[in-house]
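After the structure tokens below, expect a handful of questions from me.
The complex appears here without one of its protein chains, the remainder shown in place.
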Amino acid sequence: MVAAYKALFNLVVAFFLVLSLEGIGRKITARIQRRIGPPWYQNFIDLFKALSKHPFSNGWIFDFGVLMALGGTMATAMVIPMGSAFWTPFPNSDNFFVIMYLFAVGALGMAMGMVGSGNPWSSIGVSRALTQMLGYELPYLIVISSTIFHYKTASIHKLIEMQRGGWNLLVMPLGGIIAFVSLMGMLGKKPFDIATAPAEIASGPMTELSGKYMGLLHIMHVFAIFVEISLFVDIFLGGGNFGWYLVKFIVVWVLAVMISSVLPRFRIEQMIKFYWGVPLGLAFLNALFVLLGWTL
Amino acid sequence: MVYIISIILVGIGVYGLMTQKNLFKHLISLSIIDTAVNIFIVATGYVNGGKAPIYTKNFPSFAIGRFVDPLPQALVLTAIVIGVGTLAVGASLLVRVKEKHSSIDVENMKGVGE
Amino acid sequence: MISLLIAIPLLLAFVSVMWKRLAKPLFFLAAVTNMTVLLASWFPNSVEIHVMGSWKPPFGINLVFDNASFYAALVVNFFFFLVSLMPNLVESYGVSLMLLMAAANGFVLTGDLFNSFVFMEIMTITAVTVASRRENFYNAFKYLILGGIAGSIYLLATIFAYTATGSLNMAHVSMATISASSLVAITTLYAIGLGVEAKLFPLNGWVSGVYGGNDLAPVILGTSVSFAALYMVGRLFGTVFHGSGAGVLYTLALITIIIGEVAALRQQNLLKAFAYSSVAQAGVVVAMISKGTSRAMGLAYFHLTNDAVAKFVIFLVAGFLVYNYKNLNGVFKKHKVLGASFSMATFSLVGFPLFAGFQSKLRIIMELFSMKDYLFPAVMLLATLIEVGYVVRWNVKLWFEEETDEKADNPIVAGTLALILSLLLVAVFIKPEIFLGGAMKMGNALADTKDYIHGVLSVVKGGM
Partner (left out) sequence: MALSTLLISLLVTSVVIYFISKVSWRAGAILNFLIGVFLISYVFALHIGVTSNLGTLFGQKLQLTWTHASYYFSAVSLLVIVSVMLFAIKWLDSQKYPAAFNMFILMMTAGSLGVFMAADLITLYIFWEIAVLSSMLIVPMGKKESRKAAVIYAVMSASGTYMYLYGAFLAFQRYGTLNISEIARHMVSDPSTGIKAAIFLLLASAGIAKSGIFPLHTWLRIAHGNAPDAFSAVLSGQLVKLGSYVLMITVAAIPSLRVFGNIPFYSGIPATNYFLIALGATSIIIGTLMAIKQDDMKMLIAFSSVANGGYILIGIGTMDPMGFEGGVLHVFNHAIAAAVIFMAFASVVYRTHTKKISELGGLIHKMPITFLAYLFAIISLAGIPPMSGFISKWMIYQALVRKGMFITAFIAFFGSIGSFLYVFRPLAGVFLGQLPKKYKDVKEVPPVMWIPMMTLVVISLVIGIWPFPVLQPIEGMRMDYGIAPTMRIADSSHWLIKGFSGSWNPVLVFNLFIIGFVIAYILYTMFPRPKKVDLLAPHKEEGAPINIYTGGEYIYTPELYHYNTKFYAGFERMYEKHPSWEKVLEMLAKFFHDLGEWVHGWFFRPSPSAYTFWVSLTILIVFWVRW
């Protein structure tokens, strides 16, 4: 039962933390671009506005897709450890690969629902999103694999415990950097916001979203960001108690936002070529170092 | 000496088969080879200075061991007959070939596909 | 008794020359009589000889009747019998077929080298007449020329054997010690001379033209006559020359297998495709015979029997199809029985399980492995692979392609025969002893030179 409360707490933290951070992110971007920007709570307002409007639905698969996206992502967010074994809701099932694939349910649900809207712009967006996944996941998974190989465990909270002696980022700096580059792709931040690309394909998957659908998918996006950054914090920055965890989380987010606010967008094959070039090569180099035992 | 003749004849036959375009000449070449082989067979039976292998009341004083081998001659008779048979069948086939393909020259025959 | 096998068809052939209309029934009569004679003297299990004109061996001409020649004669006459059941196939070729039958029987039974030459030549000449059916004259002529050359070479070999040993009797020749160089000459010439009838590469140029030229020639030449020719290969190289020259045969046979299958692969003509396949199978048999052991030879003839039965069905069906349809696509939809028999026979050819070919092919491979021959099985399996290619292609084409609206009556007799024979192939898979027993006896008889010599030269039975 405790586990269930912890899981729900995960969701609550995720919701408020990420939504506020998104607002802060907008503010930071604005400042970098010499604008004033919206207040930090702007995203709360946006969300509740969207949820309260009367939407249009394009058939049952559209609804089902949205539910699947939100449900799957929430299920994933509930498994995520927040920085320490104590804040791990399900210590027996926080296996990295389980989280990674559970996470895919949400992506699949969103893709299905959006293509179900019957708008080709959504389909193009989904096609781009899936292709992008092929790009960033590979270096990321190789880095995580070498981490798992190094620490002999794929359980996230055990990985956190193993990092007592030093952050994984410092043990294998190469891996940490590659993982961060992949994280940028995962977050869909510039230069990797190819899937939505508002100016090109009418926001891609989101083209047909209206009212509460937009709102629900926004919530899903919030949980997705929570999962992605938490994984990075847990695996590379050694987690830490709840406070430290929040700090690390915020730092990673702010860094990502700052980087993305100064970069233009890749084209889809440029993105693939980028990820399968230097990052993938370095990920393998990192794996080689781990195999040879050359870790710091 | 006789061996050489038969070898030359075989050579002529083979040469004829290989170079001639006319099917009837093939048949003749085959016949030449047959003949060559027959000559060779007869030759093998020959014993230098041997006598005819006939042993009757009229030739009682027969020199044992110095007679010509009679068997090849008997064989040759059969072989000749067979050769003639082959020639006959071949010739009759050629008549039909000529009727069907309007020529017996390999290069001018019509309707010989594949 | 055994000389009847030659005498009856010969006699009836001459009779039917006078009364042409009787040719077909007389052919049937000859075939039935021959089968009766053979069934009456089931597997002699010893060497019996039948001397002609009271010339005791090694002199004169004698017929040798042992397990080997019995089994060969049985197979040979069996197919003649089957052909005689189909009058519209025989047509006006009754006389030729009877002569061919006499010659093939004589070729199988004779114990004399020169006599075998004579029978071979008669066989060639009559086979040529059979081959000329359906205006296939040019190919028949080519066959005649090649057969004539082969005959000359065979005769030359016989004469060499005679000069080297002073005898023409096979048993006697096999006893004699022959100088190495003469042995090389004799066996090489025999290999070439027999190679034409045994379809060895590159002496088999006639096969596609003759087998592909009409519907009768492949049915009888591809089964009976090739069995007779391959029997003689075993007799000469197994019994008489004790495996000398086997290397030549082996090499040529392996090349033959590959060449035959490759040529079959590209064939667009149904009859010719399987003519080439028959070339390849002959290669397998010859290569096995060249191994020289009694088991190997037995398996070779087992394989040959399976192949002959399968080929009979295939050629029967193919001949019917080729001469009744312009477009063969999907014809089996109209002739289900023929189609099923054809498919079963072709699958047996490939050696799929449930059919006889499986038994012989696997046994052969196994035997080869136990002899530590690793090349031949590989060649054989490669050949089988190619075989699978065209067999499946033909089956798919004949069964599944869109059919045209051509029509032909179902041939009742041929269909029944084909079905019975293809079921026989299944039966052989379940109970290989049906063919294997006889074939192994044949192999033993061929490999056991001593017994042969003993039987021919010292025990004299029968006579005429």
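The chains carry the letters A, B and C, assigned in the order they are written, with residues numbered from 1 in each.
Please note the rule applied: a contact is a pair of C-beta atoms (placed from the backbone, for glycine too) under 8 Å apart; a residue touches a chain by one contact, two chains touch by 3 or more.
Here the structure is a predicted model, which means the values were calculated and not measured.
> Can you list the shown chains that the hidden chain touches?
Every shown chain touched by the left-out chain: A, B, C.
> Just to verify: which one of A:Trp87, A:Phe180 or A:Tyr213 makes contact with the chain not shown?
Missing-chain contact among the listed residues: A:Tyr213.
> Hey, which of C:Ile49, C:Ile145 or C:Val284 is the one touching the hidden chain?
Residue touching the chain left out of view: C:Ile145.
> Based on the whole complex, identify which of C:Met86, C:Val248 or C:Val285 touches the chain you can't see.
C:Val248
> Determine which one of C:Ala23, C:Ile61 or C:Ile192 touches the chain that has been left out.
Per the contact definition at the top, the residue touching the missing chain is C:Ile192.
> Considering the entire assembly, which residues of subunit A contact the chain that has been omitted?
7, 11, 51-59, 61, 63, 66-68, 70-75, 78-79, 90, 92-98, 101-102, 104-105, 107-108, 111-112, 115-121, 123-124, 126-128, 130-131, 133-134, 137-138, 141-142, 145-146, 148-149, 152-155, 158, 202, 207-208, 211-213, 215-216, 219, 267-269, 272-273, 284, 287, 290-291
> At which residues does subunit C meet the chain that is not included here?
Counting only subunit C, the missing chain is touched by 141-142, 145-146, 149-150, 153, 181, 184-185, 188-189, 191-192, 195-196, 201-209, 245, 247-248, 252, 259, 262-267, 276, 347, 352-354, 358-359, 362-363, 365-366, 369-370, 372, 374, 377-378, 381-382, 384-386, 388-389, 392-393, 395-397, 399-401.
> Under the stated touch rule, tell me which residues of subunit B contact the chain that is not displayed.
14, 17-21, 23, 26, 106, 114
The working rule: only the chains that are shown with their structure count from here on.
> Which word fits the touch map of the chains here: line, ring, star, complete or other?
Its topology fits none of the listed shapes; call it other.
> Looking at every pair of chains, which has the largest contact count?
By contact count, the leading interface is B-C.
> List the centre-to-centre spacing of subunit A and subunit C in whole Å, with centres computed as mean CA coordinates.
Comparing mean C-alpha positions, subunit C is 77 Å from subunit A.
> Please compute the C-alpha centroid of subunit B, do the same for subunit C, then give the distance between them in whole Å.
27
> Across the complex, what residues on subunit C touch subunit B?
114, 117-118, 121-122, 124-125, 128-129, 132, 135, 137-138, 140-141, 144-145, 147-149, 151-152, 155-156, 159, 162-163, 168, 208, 212, 269, 272
> Which bits of subunit B are touching subunit C when the two form their complex?
17, 23, 26-27, 30, 33-34, 37, 40-41, 44, 71-72, 75, 78-79, 82, 85-86, 89-90, 93-94, 96-97, 100-101, 109, 112, 114
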